[in-house]
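Of the protein chains in this complex, all but one are displayed in their positions.
Per-chain numbering from 1; labels A, B and C assigned in written order.
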Amino acid sequence: MRSFAISEVAIDPARLRQALHLPQCGALVCFEGWVRDNHMGKAVQALDYQAYRELALSEGERIMREAGERFEIVGAMAVHRVGALALGDLAVWIGVSAGHRDAAFSACRWVIDEIKARVPIWKREHYSDGISEWLHP
Amino acid sequence: MRSFAISEVAIDPARLRQALHLPQCGALVCFEGWVRDNHMGKAVQALDYQAYRELALSEGERIMREAGERFEIVGAMAVHRVGALALGDLAVWIGVSAGHRDAAFSACRWVIDEIKARVPIWKREHYSDGISEWLHP
Amino acid sequence: MKVSVHYFAGLRDRAGCNSEEMDLAEGTSLTALYAQCCARHGIDFPRERLRVALDDAFVSWDHGLHDGAQVAFLPPVSGG
Partner (left out) sequence: MKVSVHYFAGLRDRAGCNSEEMDLAEGTSLTALYAQCCARHGIDFPRERLRVALDDAFVSWDHGLHDGAQVAFLPPVSGG
């Protein structure tokens, strides 16, 4: 199972995790990216994610497919939140199940790195000084 | 927060994860080790974990403390199940939260590797051919 | 030929719209289109830092344009 999704509503890790629970798997590695209260020393109050939806979905699916070719994994799912998020909200969830932990760790790490580098989604941070800006690293 | 626990009852990942949810964290990495249906080509039906409880707890706590010294993390928790487990049961859960994903991934991986190498807990696998044996790798 | 140009993130703020229709001379290139968009909206984002997508797929900057094309100029992404 491979899937990449974009969600306008809160991500539910418990439900996603359940779908990766397969008898031949000994390992699940999950990554959760949360909205944290600071960025480069500036206090963050909230943020928005904006996606180029069609291209984000196809590029996301491509990443999940590539993960299955590069690593000995069984299941892999990723969900990225879009819209307005508050401090502590879950922005991205990735789960990878595998026979052994090595592949699960490597693939999960690879997937988040590729999502951050390739998927057309942008973040705008709202700082406590009233300024907000799109991050274009 | 650092903690290591041994549990005679089913581990609850949702509750554990919640405790690691801290405002300065941008990343959570969780590892789950499940009872899988095969080991080295043999069909597994169930397994037992046996612990030297006092020493397992002190060695586990030492690992969690060392993780906090080696990596830039905020929270770290690990729970190891003991007793009789069925296929698909959760045997070990580890969660590490951090400002950034790099430390969370590295520390989570390090903790499970150290637990497997150092904590006095043993696994006995019950195979479908009726044989059962303690693993002493 | 008519094309639609889609803007995201910082470029959307600068353009003041999600997308717009533009009427182009036959043979207009993607780089020339981007230059027109920059001139129209005062965009100063260097082209070298952008990726470009045509009809919901990444393409290279020397890819041709066609009537009805959906074009998007994509600033460096910051998801995750």
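Everything that follows uses one rule, which is that a contact is a pair of C-beta atoms (placed from the backbone, for glycine too) under 8 Å apart; a residue touches a chain by one contact, two chains touch by 3 or more.
The shown structure was predicted, so the numbers you read here are calculated from the model rather than taken from an experiment.
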- Task: Going by the touch rule at the top, give the shown chains the omitted chain contacts.
- Result: B
- Consider the whole complex, including the chain that is not shown, and state which of B:17, B:101 or B:123 touches that chain. B:123
- Against the chain that's been left off, what residues of chain B make contact? List them. 33, 49-52, 54-56, 58-59, 80, 91-92, 112, 115-124, 133-137
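As a working rule, only the chains that are shown with their structure count from here on.
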- Query: If you average the CA atoms of chain A and of chain B, how far apart do the two points sit, in angstrom?
  - Reply: 23
- chain B to chain C: how many Å between their CA centres? 49
- Item | chain A, residues touching no fewer than two other chains | 33, 112
- Which chain C residues sit where two or more other chains touch them? none
